[in-house]
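Of the protein chains in this complex, all but one are displayed in their positions.
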Amino acid sequence: MNDFSFRTTVELRVRYPETDQMGVVYHANYLAWCDIGRTELIRRLGKPYAELEKEGVFLAVADASLRYHAPARYDDRVQVETWVEEVRSRTVSFGYLISRPGSEESRPERLVSARTTLIALDRAGGTRKLPPDLLAALRGALTTEGAAT
Amino acid sequence: MNDFSFRTTVELRVRYPETDQMGVVYHANYLAWCDIGRTELIRRLGKPYAELEKEGVFLAVADASLRYHAPARYDDRVQVETWVEEVRSRTVSFGYLISRPGSEESRPERLVSARTTLIALDRAGGTRKLPPDLLAALRGALTTEGAAT
Amino acid sequence: MNDFSFRTTVELRVRYPETDQMGVVYHANYLAWCDIGRTELIRRLGKPYAELEKEGVFLAVADASLRYHAPARYDDRVQVETWVEEVRSRTVSFGYLISRPGSEESRPERLVSARTTLIALDRAGGTRKLPPDLLAALRGALTTEGAAT
Partner (left out) sequence: MNDFSFRTTVELRVRYPETDQMGVVYHANYLAWCDIGRTELIRRLGKPYAELEKEGVFLAVADASLRYHAPARYDDRVQVETWVEEVRSRTVSFGYLISRPGSEESRPERLVSARTTLIALDRAGGTRKLPPDLLAALRGALTTEGAAT
């Protein structure tokens, strides 16, 4: 009954410098795509991450894990689905599924699944609690059973 | 009785573009540093990775996990220790410890610990067995109990 | 009377890893954005660059120059305008204007102007002529006086 969905989907197109000489996307770049997905999810929860930083809330990656199923290639359109997996007072974990959507010539394909845990820091780099409104929004996203966009 | 050590240590200096607006190294860049450590370990086991590719052996990352303990900063000297954790006929897992060595003014500090699993691919992108000499060298590195460089 | 315009405009949003510790986009990244603009222009001229490569035509940057007027920042929406500046049998030069479009709160702002010259290479890395259809399309784009998108 609202127009938000808490399984955010972002679509992007693979850039030339994201490839390496193996002819596929270099594995570290998927972490940057997860960042894009997370940014959009946070934006849709109510406040752009850029504003959070201006208010002194920094979310630093504390933990990351990725499984690579199939490679993305130059000029592919890929999509990044992001959802909230776990919320605590100072940390939040996100899950990601990066895939190549199907087309007339090809079936959809799972490329990378990932999870990152972020910890809230203040300007001085010390840990702090997530702001109450962000905490509530993240918890809300968690219970919403990830309705697809 | 040989001058190789199978816990390879590489030192590098943090580059400006590796930082982000949080004033620290962007988290995805540590994966590229693990790659540098792994490249040096493989070189020291007998054959540069660049030559492996020329012979049709590609090592693709299948799995990666990282824990971020403390941030590296611009112009820091950091070191990447790399060792072999597990060897199978088609895959090999490496462990990494990225740290800031101590100096007169500071104690050594653990920055990131990581593990990646790589799978051997042929030119067409299909899985293949690790070449016998590489397999033997990796297994040797595994049993050598990681004598420090 | 056609729906192509030969001053292609691409819009993108600044990614976190594109920033550096100065709090702005690292200067080398604008070259990658020019690449995105050029890719779109070539696609609109009739054939994706990815297909050109499959046919053995590689366009390598031979020359680049950039003037930085104002910095882009994290999460900014920026646009890349691209046009053809000069065409020869083996080389083509593109011009770029990267800017921040105006909004209710801000005026449009010129960020970076740039020019790159690309040279056609074959699979072996030797220079070659541009394929006739691409050459004709690029020349057409040149004479079309850059009607804005």
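So that you can tell them apart, the chains are marked A, B and C in the order they are listed, and the count of residues begins at 1 in each.
By definition in this document, a contact is a pair of C-beta atoms (placed from the backbone, for glycine too) under 8 Å apart; a residue touches a chain by one contact, two chains touch by 3 or more.
Keep in mind it's a predicted model, so treat the numbers as computed, not measured.
A.B. asks: For the full complex, which residue in B:T9, B:T39, B:S65 or B:S113 touches the chain that was left out?
C.D. replies: With B:T9, B:T39, B:S65 or B:S113 as choices, the missing chain is touched by B:T39.
A.B. asks: Write the list of chain A residues that the hidden chain touches.
C.D. replies: So the residues of chain A touching the unseen chain are 16-17, 19-24, 26, 28, 74.
A.B. asks: Considering the whole complex rather than only what is displayed, give the residues of chain B touching the chain that is not shown.
C.D. replies: On the chain B side, contact with the omitted chain comes from 15-17, 32, 35-36, 39, 48-50, 74-75.
A.B. asks: Can you list where chain C touches the absent chain?
C.D. replies: Touching the chain left out of view, chain C contributes residues 21-22, 24, 27-29, 31-32, 35, 53, 58, 60-68, 71, 125.
Everything below uses one rule, namely that only the chains that are shown with their structure count from here on.
A.B. asks: Where the CA atoms of chain A average out and where those of chain B average out, how many Å apart are those spots?
C.D. replies: 26
A.B. asks: In whole angstrom, how far does the Cα centroid of chain B sit from the Cα centroid of chain C?
C.D. replies: 36
A.B. asks: Once you find the CA centre of chain A and the CA centre of chain C, what distance in Å lies between them?
C.D. replies: Centre separation, chain A to chain C: 28 Å.
A.B. asks: Multi-chain contacts in chain A: which residues touch at least two other chains?
C.D. replies: Counting only residues that touch two or more other chains, chain A contributes 32, 35.
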